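A protein chain is absent from this complex, but the other protein chains hold their places.
Labels run A, B, C, D and E following the written order; every chain starts at residue 1.
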Amino acid sequence: MPNQLKLGLPKGSLEDPTISLFDRAGWKIRKHIRNYFPDIDDPEITARLCRVQEIPHYIQDGILDLALTGKDWIEEMGIDMKSENSPVIHIADLVYSKVSNRPARWVLAVAGDSPYQKPEDLKGKRISTELKGVTQKYFERLGIPVQINYSWGATEAKVVEGLADAIVEVTETETTIKAHNLRVIDEVFVTNTVLIANRAAYENPVKRKKIEQINLLLQGALKAESLVGIKMNAPAAKLDAILALLPALNSPTVASLKDCEWLSLETVVDKNLVRDLIPKLREKGAEGILEYALNKVI
Amino acid sequence: MPNQLKLGLPKGSLEDPTISLFDRAGWKIRKHIRNYFPDIDDPEITARLCRVQEIPHYIQDGILDLALTGKDWIEEMGIDMKSENSPVIHIADLVYSKVSNRPARWVLAVAGDSPYQKPEDLKGKRISTELKGVTQKYFERLGIPVQINYSWGATEAKVVEGLADAIVEVTETETTIKAHNLRVIDEVFVTNTVLIANRAAYENPVKRKKIEQINLLLQGALKAESLVGIKMNAPAAKLDAILALLPALNSPTVASLKDCEWLSLETVVDKNLVRDLIPKLREKGAEGILEYALNKVI
Amino acid sequence: MPNQLKLGLPKGSLEDPTISLFDRAGWKIRKHIRNYFPDIDDPEITARLCRVQEIPHYIQDGILDLALTGKDWIEEMGIDMKSENSPVIHIADLVYSKVSNRPARWVLAVAGDSPYQKPEDLKGKRISTELKGVTQKYFERLGIPVQINYSWGATEAKVVEGLADAIVEVTETETTIKAHNLRVIDEVFVTNTVLIANRAAYENPVKRKKIEQINLLLQGALKAESLVGIKMNAPAAKLDAILALLPALNSPTVASLKDCEWLSLETVVDKNLVRDLIPKLREKGAEGILEYALNKVI
Amino acid sequence: MPNQLKLGLPKGSLEDPTISLFDRAGWKIRKHIRNYFPDIDDPEITARLCRVQEIPHYIQDGILDLALTGKDWIEEMGIDMKSENSPVIHIADLVYSKVSNRPARWVLAVAGDSPYQKPEDLKGKRISTELKGVTQKYFERLGIPVQINYSWGATEAKVVEGLADAIVEVTETETTIKAHNLRVIDEVFVTNTVLIANRAAYENPVKRKKIEQINLLLQGALKAESLVGIKMNAPAAKLDAILALLPALNSPTVASLKDCEWLSLETVVDKNLVRDLIPKLREKGAEGILEYALNKVI
Amino acid sequence: MPNQLKLGLPKGSLEDPTISLFDRAGWKIRKHIRNYFPDIDDPEITARLCRVQEIPHYIQDGILDLALTGKDWIEEMGIDMKSENSPVIHIADLVYSKVSNRPARWVLAVAGDSPYQKPEDLKGKRISTELKGVTQKYFERLGIPVQINYSWGATEAKVVEGLADAIVEVTETETTIKAHNLRVIDEVFVTNTVLIANRAAYENPVKRKKIEQINLLLQGALKAESLVGIKMNAPAAKLDAILALLPALNSPTVASLKDCEWLSLETVVDKNLVRDLIPKLREKGAEGILEYALNKVI
Partner (left out) sequence: MPNQLKLGLPKGSLEDPTISLFDRAGWKIRKHIRNYFPDIDDPEITARLCRVQEIPHYIQDGILDLALTGKDWIEEMGIDMKSENSPVIHIADLVYSKVSNRPARWVLAVAGDSPYQKPEDLKGKRISTELKGVTQKYFERLGIPVQINYSWGATEAKVVEGLADAIVEVTETETTIKAHNLRVIDEVFVTNTVLIANRAAYENPVKRKKIEQINLLLQGALKAESLVGIKMNAPAAKLDAILALLPALNSPTVASLKDCEWLSLETVVDKNLVRDLIPKLREKGAEGILEYALNKVI
């Protein structure tokens, strides 16, 4: 099929969240044990599961048209998406909902009881990391000579075992870092999931339309992840007081009821505000407050 | 309890989807490790988990009153539901939602690199299948003599291993068929899940009412599986253009808002149309588009 | 952080339902493999996972401010929440939704084929139970001398193996009891999950406000578990007949539609009534009946 | 490779014991996830994993030359190995070591509390079994008309669930039978694992030599499973008393020691006799008794 | 069967090692999923799996005749096996082989960074433990008043979570203790597995014989766990030098060979000495050194 969009989905920890995100966005994807091409219920797309680390190359070479990967691995591969003719185009940031509101960061960490307090203290030491290129540039920028070894996993344990003096590892809440009795002494790179496209694909009008459709609906599904719908009945007399409590962002739908002294209000609210909002709405006279989940908000 | 409906639920791959379907339809079912009778929160029903292959017999003999099974196994058992006095009555087809929109089919498949191109080429050959009766009738109808062996599982592998010349196996997307390098040369039987009842039970008015209630609500839950609810606000001036985009099937609910220049629209849309619909709705001026999941649509 | 609420969550069978309940109530909790303090996205709370059996002591000693546990373990620990100055305060009952509508009960059970018919028949016999204190008081109240042994699990099997003459064990549907061929001869204690607080914490106004917020939203989420939202369109002429079918509890929202001969109705209904209600609504003329799930009803 | 022996290994519960038996016999077999032909370290053999139920057919048709299967499935397929020109030849019984010393038997079982006491009581009743052919012949021989239904698994539960009046199922210790509160009223067929060959293969001298080698070494490995080697030192004066205790079957090796007053004894003993033998040997003066495992005894 | 020995096997972490120990001792035991009485291939014994904590009571009451349990739980139950008429008799210590050569000890541990240095520092503090009785006696003996709470598991975590000031927990290598950053400040009780019998059973001559047989063979199997057999050929001239290296404990068997200048030596050696012994034997002229595993050494 001509102009079929070659879509790259990330394997590993992002795999199931991504498939579930596409599901809410409107595309069903099913993996197979014995087949590397997952089914997708849209004949204009073929999907492939790839390692996030390899995706930037595949987009660069045009083997994939559109894909999800991490900003960190684009940087690691030395791809500069800001340069005018970069074959890799940044379509959008995709910020998945999480418990922590902190972004994922690659940090420089040392043993909690070590004397190292700042990057300079690591002069001549051994650093272990999976993000060797970015780490190299970081230390060069600071002018600190170090020995950087590629880490094949279990990086946090390396300091504990005496195999490295410091590590550069990704973390959100520092839980694993702390569980290994490590101490963060600097932030090396802040990352997030991005949607990227190959330039030639993006300049093909048919593919571009599909890329934009996917982006619009992924954004709608992601937005819905952190929002809920609420509805309530409000006495006409208290409408203004109640409206004043609601976030300005999305103007609420106010519908007339058969009983003219009451109005029906419906709006979307940030999930983690609703626990503070509901007690206040009740205080102001709202009744029959219902909260429900949303698939998409566009 | 007199007139309690004896309900048969399918074990195996349909087991969890069926329990979840009943849950959305309004009945909670809980399985036990040490008990063959799952709990169901309706004193007018007793449930039992049975193999789909055995269910037709149990319905025929009146051991069960109502059950879900496959059309293929009814045929395999030689039951003709179209005959006037058949003890087995077809209540409804239950079409579960899937990635593929293709139905499940029992196909005749051979090694990809074999010389066999049509059923006639298999004259005198060994066919392996779990659906021996239907396969027998199929070859008799075509007048092709073959040796049919019952397969105790892993049927696709039989051709690869040289244990059979062809197989008759069920498939939706042919993924497993292709993963074994097999080639489909004919379709033997198209199947789907059906809700069937024992005639005597169906003629008992108390049981019939329960059967109809279950059918109505299962259908409502199944329909909801492939639909989503969407709502949006529309400028009064653009209402017609927007309504024109919406599927005719379910007429949308248009409610007046307090602000007279806007209307609120709400409707249900096919899940796999919504990704194409939403970009168009936005273009026509719809705002605050929300999508939410549905339990039932009746 | 001063006045941070120390929240105790129950480990074990209630662990995942509780985390999911808090999620619907508005708090995201994430467990860690290597850390005993689960993350919670509210800086005013620190959470801890504890055994239900130990929670009453921690609330009593003020090690925790607020926690979920079972009424049975409060009784087992000899804590009398009704006494005026009890350090443990009962905030609310939390009735989780289940298949059975029966409460959890600690029952006295014997071998199905044993001669024991009533508690008195167990005079001088060996009773095995995890709830030794409550069982002791029960037999003392009845004036029946017995030997009570603490059971380290698999209590139902003890009678089968000849290790005990009777057991006192918790059950809802008696499924496990019956699977061991046991017979219940009395009810020893009826229990349910409760939300309890330490008195000093409850008297601290900052903590009390947080306790009340948590209680309000947990109740809202629990209520939503057994309810669903339904909406439908109704001919204006049949409104009264349809309204008459709806449960009086929550007055439905009736909205005017653009087409004046129709009205839109929306209400919440008990999940296990809806299967009986929907057929009746259709009979009375309701159309486009939709059912959807709710996160909270307050 | 000409004259390569096509060996069939049983899938399922016998799979791992068989691979381990061949390992002790001298052939290493390794299964692959993505390949139906397990590796075997003998270029004169190709191995295949097949269902025990299908193996008799494959041997009959010459698709396999040599295989392990159950006597029950040979009977079920209607193959009479005693007839002179039977294409299926019985090479040997392979009696695996087990906890019970009882053979596997297909028994006729009914509900423990049912009135059925003997096969005759089942006249006109429903029998559920996986061994339909053998069961048919059994009831025909007795002249008792019954309805026999093929069971797709979980046969023991059928009586409990009211789906059958009796079952014919395989058992060694009756543990599962009793756990379902069933009662055995007759023995239908006694079975064991057999090594069978295709007649044509057996008459080919190259293949026959390989078949005999495999049989010799499998027997040696099976024999070793139920035996252990023991050695001890014995005072020359007490040799006869000690020799009298040892089983006559394998004459012990008596070696001279440097110290002429002592002799060294070594022999093989049945595993489940050794616990009674050792105390007696010690009593008679044996010292330094050692027991060790054996791979093969030939 | 009269005089059948009622044997109690420990559930949990000792379960599989115990079953495997009995296997090497000469008894095959097989557990069932749906049956509490494991099969044992000796009609003179019935076996039962019980919690180690409950076993002392069952032996005391004569519900079991012989059982394996921990010395700690006998102490916890307040049973004094040294008293003359104690219904519980100590048959033997069963020391399982482990990586560490350290015995299991219940230790008193506190947070690594806490100020507590000795038991006295815990006056008035909260101690959490599963061994409440023994801990109580320990602190009473020292005259230190503390609050002891029963711990329902995950005891090490209690100090980390701030739920207890100290714990009493069992450990061999202190690995888990250290992984929680705890510090041991005293040893409360040293324990090991013991074989115990009910006095009445022990005084019954038939049962006593069986008890002694079991003990003899368990000891033989346990001993074999830490020993290996080695054999070698030695030049007659170097026999004395080689014999001098071998442990005196088990005098080696020296056999004459056909070739008179060589002798054959065979002996048993401690597993963890053999790695030091073999290099020395080679140095002294031993050749063809073979090491093999042993099932029993008696």
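Following the convention adopted for this analysis, a residue touches a chain if its C-beta (ideal position, glycine included) is under 8 Å from a C-beta of that chain, and two chains touch if they have at least 3 such contacts.
The structure presented is a predicted model; accordingly, all values stated were derived computationally and were not measured.
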Report summary line: Considering the complete assembly, the absent chain touches shown chains A, D, E
Query raised in the report: Hey, which of D:41, D:93 or D:283 is the one touching the hidden chain?
Result: D:41
Query raised in the report: For the chain left off this view, which of A:136, A:149, A:175 or A:204 is in contact with it?
Result: A:149
**Report entry** Contact partner of the left-out chain, one of E:23, E:61, E:161 or E:291
**Finding:** E:291
Query raised in the report: Touching the left-out chain: which of E:105, E:137 or E:271?
Result: E:271
Query raised in the report: Residue-wise, where is subunit E in contact with the chain that is not depicted?
Result: 99-101, 173, 175-176, 178-179, 228, 233, 255-259, 264, 271-272, 274-276, 278-279, 282, 288-293
Report summary line: Residues on subunit A facing the left-out chain by the touch rule are 11, 36-37, 48, 50-51, 53-54, 57-58, 61, 63, 126, 149, 151-154, 157, 160-163
Query raised in the report: Touching the missing chain, which residues of subunit D?
Result: 25-30, 32, 34-35, 39-42, 213, 216-217, 220, 224, 229, 250-251, 253-256, 263, 268, 292-298
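The rule we apply is simple: only the chains that are shown with their structure count from here on.
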Report summary line: Chains adjacent to subunit A and to subunit D under the stated definition are B
Report task. Calculate how many whole Å lie between the centre of subunit B and the centre of subunit C, each centre taken as the average of the chain's C-alpha atoms. Result -> 36
Requested in this report: List, in ascending order, every residue of subunit E touching at least 2 other chains.
Outcome: 34
Requested in this report: Could you list each pair of chains that touch one another?
Outcome: A-B, A-C, B-C, B-D, C-E, D-E
